[in-house]
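Shown here: the complex without one of its protein chains, the others still in place.
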Amino acid sequence: MQSHRKELWFETPTRRAFVNITPEVEETVRESGVTEGLVLVNAMHITASVFINDDEPGLHHDFEVFLEDLAPHEPLSRYHHNRTGEDNGDAHVKRQLFGREVVVAITGGRLDFGPWEQIFYGEFDGRRRKRVLVKVIGE
Amino acid sequence: MQSHRKELWFETPTRRAFVNITPEVEETVRESGVTEGLVLVNAMHITASVFINDDEPGLHHDFEVFLEDLAPHEPLSRYHHNRTGEDNGDAHVKRQLFGREVVVAITGGRLDFGPWEQIFYGEFDGRRRKRVLVKVIGE
Partner (left out) sequence: MQSHRKELWFETPTRRAFVNITPEVEETVRESGVTEGLVLVNAMHITASVFINDDEPGLHHDFEVFLEDLAPHEPLSRYHHNRTGEDNGDAHVKRQLFGREVVVAITGGRLDFGPWEQIFYGEFDGRRRKRVLVKVIGE
């Protein structure tokens, strides 16, 4: 069994953002030399998500509206978590809704994807440096 | 390390449906010959989910009501995504709530499940041919 590990770093200029990281994950799989296996891609921070959906700006707008409606950033007093001095209570809840990680099959050395699957980093508390872990195992 | 791959195909007659795919996944694990490992089961489309819960019709009704309440299909104008000519903006959001994939342990050649766990394909934009990927790795 082989394994390979890489960190992807982000610093989004806005509080919230969706970043397509599919090319970076594909490159990491190529570097690993693994042809049959699994790749785990996870946010290493608890106010961010990794998820798979469509790379379509209208949809990303819909996601933003949906998440802000269910877990609005303000008023900050809405979240007990913000009593610690943080202002990211909403970001922790949004991350729960969109998930921490994806696991993708590797077949023939490539991400084994359907026609529209793209991997996104979902940032809910940006404007600082944060990381995603890519871990490949297989042979 | 061994690996095995299979696609399961669906064409549900209704827009939304929950289909129990546990027997097909169990059969795929048997075919693989893997006795200790992991199986990844994921929707290959971004308007469908794979998830684990109970095979009970009342619960599936509750899931349907819950998802439709949070992300109603209509009015179509609710979703910017539908400006592309699609009518499935709601289906992308529902898929985010119910998730893309499950990873299940294989122990002694079988799905290592608790007493009530069953794997479902959750269709949110059906009436056309769509796929689930089953990828087994282990030894």
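Per-chain numbering from 1; labels A and B assigned in written order.
To be clear about the criterion, a contact is a pair of C-beta atoms (placed from the backbone, for glycine too) under 8 Å apart; a residue touches a chain by one contact, two chains touch by 3 or more.
None of these values were measured; they are calculated from a predicted model.
K.L.:
Based on the whole complex, identify which of A:Val34, A:Val93, A:Ile106 or A:Ile119 touches the chain you can't see.
P.N.:
Among A:Val34, A:Val93, A:Ile106 or A:Ile119, only A:Val93 touches the chain that is not shown.
K.L.:
Just one of A:Leu40, A:Val65 or A:Leu111 touches the chain that is missing; which is it?
P.N.:
From the options A:Leu40, A:Val65 or A:Leu111, the contact with the absent chain belongs to A:Leu40.
K.L.:
Going by the touch rule given at the top, which residues of subunit B touch the chain that is not shown?
P.N.:
1, 36-38, 51-54, 56-59, 61-63, 66, 70, 97-99, 102-105, 107, 112-117, 137-139
K.L.:
Which parts of subunit A face the unshown chain closely enough to count as touching?
P.N.:
Considering the whole complex, subunit A reaches the absent chain at 1, 3, 5, 38, 40, 42-46, 70-71, 79-84, 89, 92-93, 95-97, 99-101, 103, 131, 133, 135, 137.
The definition used in the following text is that only the chains that are shown with their structure count from here on.
K.L.:
What is the size of the turn, to the nearest 5°, that moves the C-alpha atoms of subunit A onto the matching ones in subunit B?
P.N.:
So the copies are related by a turn of 120 degrees.
K.L.:
Where the CA atoms of subunit A average out and where those of subunit B average out, how many Å apart are those spots?
P.N.:
That gives a centre separation of 20 Å.
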